[in-house]
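Here you go, one structure.
One chain of protein is taken out of this complex; the other chains stay put.
Then we have chain A:
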């Protein structure tokens, strides 16, 4: 009989202990998962309080944390990063012999200088990364093409192609080398409440609620924490955005993108993009004779291409880049004399370059991945004590490689606004401060999204007169230097808005 009683008691004790763990507000139990316990347990009830809680430890979330760590005004802020990705806590490094990951991003010169300012670019340089200084854009009609060169705007590079995991790891290393107080929570966000002051409800004296107006986050493994500012950097399906009740506008594109890494025989320092009937295919150099393919097409075709065997797929890719689907454009120059001679005096160097055929792809070097594409924009970037950055606030079509660069721009802007707030002693979660971030970034993001969406729509229609119009646009951009320089500056992130800056 004693054994029966013991058997009945032990499961009860286990359930009792687990309820103790989740009931985290007023026990003094030690929080599990605290490595070195860098949290500040300031409050009376042992729930740690942070200044900034970044939900989502992807590239943009880590960029914000790193940027806060690199500025003297914000170095002292306690930052909590909430992400269940085990790679964040893993200490293994990326080895050189690893096959190149197909998930890459093209970082613009503005992002590169953002990274350099934080001191994180030196970590990126330790791994595989590839600068490119030329770009060629054409379409299947073969009626026109445009070549861009970094020398047109007197720069050395147009951009750099880096694997996403390299960017994330570099930012993490940069943060770890600085002495900022941060803690990574390896779990997911369950719910979030704005802690209202409980003056009217309780009979306690006023001073018993030190965290009166902070946001309280409950995590999936039972931890909870307070934060003055919650940053939603958790991607396009942002949970923070849902919890904050921020609605979005947008639509799905009838296209999916298939990405993979390929190998070719010649060295490639040019970014190639050809618009086909179903969507653009882009070839981005990754260094060491590798390149990344981003090929947009309808969902059914994407599924087919993904499942076909390697040889067929490579043939399809080479067709798409070369002269399948349509002829090569002719290398034309505007006449040596005549009406348009005056244009040549101010010509950019790339206008005189001939059309080149992209390198022939010889081998597939990674798996093929397929992602759906959509346009999404959050109607508000901020809410009480909540702010959204990166894909949580906006997603775009990958046709110009701008998506993550907009996110890095958000992180840059938000960290600067937080620094300005700290300088004048504001509460970093107050709406006036956050609205300044929103007004800065909304205009820039919406402008870029509108342009990209315009391109996507313009190139998805196969209609004679429209094709001719697009060809005229190719020619125009190629030969009208101020326009080309403007486009390069805008795409490089050097100017915020396409016009009037």
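Quick note on the criterion: a contact is a pair of C-beta atoms (placed from the backbone, for glycine too) under 8 Å apart; a residue touches a chain by one contact, two chains touch by 3 or more; residues count from 1.
We adopt the following convention: contacts and distances are computed from a predicted model.
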| item | value |
| --- | --- |
| Name of the absent chain as recorded in UniProt (options "Ubiquinone biosynthesis O-methyltransferase, mitochondrial", "Spermatogenesis-defective protein 39 homolog", "Retinaldehyde dehydrogenase 3" or "Centromere protein L") | "Ubiquinone biosynthesis O-methyltransferase, mitochondrial" |
| Sole contact to the chain not displayed, among A:213, A:236 or A:460 | A:213 |
| Touch with the omitted chain, as defined above, among A:431, A:483 or A:497 | A:431 |
| Touch list for chain A against the chain that is not drawn | 42-43, 49, 72-77, 197, 199-200, 203, 205-207, 209-213, 228, 420, 422-427, 430-432 |
